[in-house]
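Here it is, the structure in full.
One chain of protein is taken out of this complex; the other chains stay put.
Just so it is clear, A and B label the chains in written order, and each chain counts residues from 1 on its own.
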Amino acid sequence: MRLRNVITAGAIGVFLAAMAGGAFAQNYPRRAVEMVVPFGAGGASDIFARQFSEISSKYLGAPITVVNKGGAGTIEGMVYAYSAPADGYTILEITPSLPIVEARNSSSVKFRAEFEPIMRVQADVQLFGVPKDSPIKSLDDLIAFAKANPKKLKIGGISPGALDDYIANGFAKAAGFQWSYVPYKGASVLKAAVLGGELDVYQDKVISFMSLVESGDVRPLVVLADKRLDVPQLKDVPSSVEKGINFTQGSWRGFVVKKGTPADVKKIIIDAFQKAYDDPAYKEVEKQQMTDILPGYLNADEFRKSLDAEVENFSAVFTELGLVKK
Amino acid sequence: MDVFIQALGAVFNPLSAVLVIVGTLFGIVCGALPGLSTSMAIILCLPFTYTMSPDLAIVLLIAVYVGGACGGSISAILLKTPGTPEAVATTFDGYPMAQKGQAGMALGLAVTASSFGTIFSAIVMLMAAPLLAKVALSFQSAEYFALGLLGLSCVTSIAAKDQLKAALSVILGLMISTVGIDSINGVERFAFGQPFLLNGIHYITVMIGAFAVAEVFKNIEEYRHRDNTLQQGSVSIELMKFGEMVKMWATFVKASVIGVIIGIIPAAGGSISSLIAYGETSRSHKHDAIKFGEGNPRGIIAPESANNAGVGGALVPTMVLGIPGSPVTAVIMAAFMIIGLRPGPLLLRDQPVLLDTIFLSLVFAALLLFFGGRFVTRQFGHILKLPYPLLGTLIIALGLLGAYSFQNSFYDVIIMFIAGVGGYLFDKFKYSIPALILGLILGDLVENSLRKQIIIGDGTAMGFVTRPVSLVILLMVVFVLAWPMFSKLMGKRKSSAA
Partner (left out) sequence: MAAELIFNCLVGLGIVFYLIQAFSLPPTDNPTDVLGAGGLPVILGILGLVVLAAITVRVFRARIAVKIPMFDLGSLDGRSLALNVALLFAYMMLLDVIGFVLSTLLYLPIAAWFIGYRKPVALAVFTVAVTTTFTVVFGILFVVPLPRGIGQLRELSYMIY
């Protein structure tokens, strides 16, 4: 009982202290800022958000608490951020999944109409590869085989109607062939399916490819980028653009706030995030995750433009796949 | 050997001893509270590891993992609320045993089984990690489907009383599991335009409602009739004698083997391995004096050995292949990458000490559980001494909080409430809630892998029988389903012979 009394007393003390503090400091930020991650805890996007918010909280001058709202394929997180007041105390992390939700018309909250970009922080590169004993040796082999046997090749990815689905079908469309996309429930099952020989083609981001390429279990065929990657192990892998296939989508991560957030508050957030982005500690994070290969940074205006362009691309491919809700 | 001694020095020193104690306790608390997952506990520890040496970071994370896998059983036993998904099967016999006044014994058994399972899996991991990784890869869609069926066949032993109603319960569970976005072609199913249904209905939420809340409802209506003073006086926190436990060594070992094997398979998890271990144990010990579901000690040992054996199991593909076998190991893998390790086929070659460090951390945490944990956790048994009106409201408030915290979603609370009322009615009409949960847990795995295998086989289902591992598991399913009939026949023959 005594312990409980101490806890109660402590809580009352904290409460009073907070009351006093709240009464004096009126400027933003006067309390912790919530970072809404529309994914479950532990994924790449969650870990990124946690690391980035830890670095930026010291520039923002307030703690940033990460809140996972992973329900309904990012919709629940977005709706949660949408229903909070537009006061800058709620920041939403976004990835291509959110523009895809808008392009597929699967939520009543229209993403671009309700949120304002803060910054795009990093971008990932997507690669295609095949298991080591596959008869396919190069991208040319792959395309030749796929053209001769439409829909025979099986490429895996995470979830139907999401980014991987778009990348697989968008790439095939640009290169003029057809394969069949098999959705998996998560990155680990997908990897196991490739290594176990269930799938013909593997797609993933560069960091996930690295260890499999080094050990020789997977043969990389193409990098979805403008040029080859500046990584020793991948320097011989052609880029999609040099092969004449104009398709370079990858994943990226950025932040938005609700529309109507006061301009000065938004500026404080942007400044703090900018400083965090320039922080050597963050550069170290990027290096480890290999997200620094392609320039991913976009400021608020560029980010908005790139979002507009992406939604259009997503719309086109998903309409063709019949995945847009009427 | 040098490598081993190097790891020994890194793991067994005063600072890491402190970390193991703190980490294990933190994991236990997190595991015991419904809604707070072990992954969350590890994520909350991550910032502290940035400033540590890699060895210490590993020691801390592994200790939290082991503690979390064990902690879920505490609330499962005392409150009929599984604290973690892995503890689902522990409620079946753990709660009845605690209700008989043997809360301490139930908790002690759970902790002992947990530490046994951990050490067992750690040894297997150390001896055969590269080999086990091959096993993990031999599991593809066909094998997942067969494994899912094997899990479903456990219904014959989990709910043996009324086969028809058990069958309907499983079917209803499977039906609930189909709610949400179809994982193969992205169609919305049975969601009626409600965003919160798109991710489906999670079994933890249903379980908190149908088990814990429904149980409180039932107790509320009985409260005025029963002799409450007697029940309160008889809460014992006595442990089971060590000699008694040793007699059940076969159950410990069998469940641990099941736990390790299922643990290394990427898409299956602790909840499935503990259910299968429970089902198998109750099938093979059907004639025990204490029936399963009424507080049989083996009903606690089996799932708890299995889910902690999954700890070592799930770490194997994480390290050797870079394929995390469970949500928790996914976080651990992310943590390793932050430390600067790159899990994958080359990890064990580049970092030979690592495997030993992990092995020793597992053993250290498990020994701590065994020697200290049993005496600490059984103290939780005192909570049952609360007068029921207080205990009951406490359970409901905790259940509500757990359902909410699970995904930080208010809708889960509503699902919990509906499941609570539904579970109450289920109980009145003698349907089986464990069977429903079984269907709900396995439905997704079964449907997803069935359809995926057919797609991979270009529209044919031959893969299920042409792949050897799948075929073997399917034969096991046939055996389990045919067993009740077979044993009945044998019984008849025996009685006619006598």
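Here is the rule we go by: a contact is a pair of C-beta atoms (placed from the backbone, for glycine too) under 8 Å apart; a residue touches a chain by one contact, two chains touch by 3 or more.
The model shown is predicted, which means the values in this text are computed figures rather than measured ones.
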* For the chain omitted from this view, which of the shown chains does it touch? -> A, B
* Residue of B:Phe196, B:Tyr278, B:Tyr404 or B:Phe464 touching the missing chain in the full complex -> B:Tyr404
* Contact partner of the left-out chain, one of B:Tyr95, B:Phe116, B:Phe359 or B:Tyr424 -> B:Tyr424
* Structure fact -> Touch with the missing chain holds, among B:Ile21, B:Leu172, B:Val253 or B:Met337, for B:Leu172
* Options B:Pro130, B:Pro389, B:Pro468 or B:Gly491, residue touching the unrepresented chain -> B:Pro389
* Asked: For chain A, which residues reach the chain that was dropped from this view?
  -> 4, 7-8, 11, 14-15, 18-19, 22, 31-32, 34, 65-67, 180, 321-322
* Contact set of chain B toward the excluded chain (per top definition) -> 29-30, 33, 35-36, 40, 44, 164-165, 167-168, 171-172, 174-175, 178, 182, 184-185, 187, 189-190, 213, 217, 220-225, 387-390, 392-394, 396-398, 400-401, 404-405, 408, 410, 413-414, 417, 420-421, 424-425, 428-429, 447, 450-451, 454-455, 457-459
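Just so we're on the same page, only the chains that are shown with their structure count from here on.
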* Structure fact -> chain B partner, complex, touching residues on chain A are 40-44, 46-47, 50-51, 54, 67-73, 75-76, 79, 107, 154, 159-161, 165, 180, 182-186, 188-189, 191-193, 195-199, 207-208, 210-212, 214-215, 217, 288-289, 323
* **Touching residues (chain side chain B, partner chain A) in the complex** => 37, 39-40, 42-43, 46-47, 136-141, 181-186, 195-199, 266-267, 317, 321-325, 327, 330-331, 334, 337-338, 340, 342-347, 407-409, 411, 448, 452, 455-456
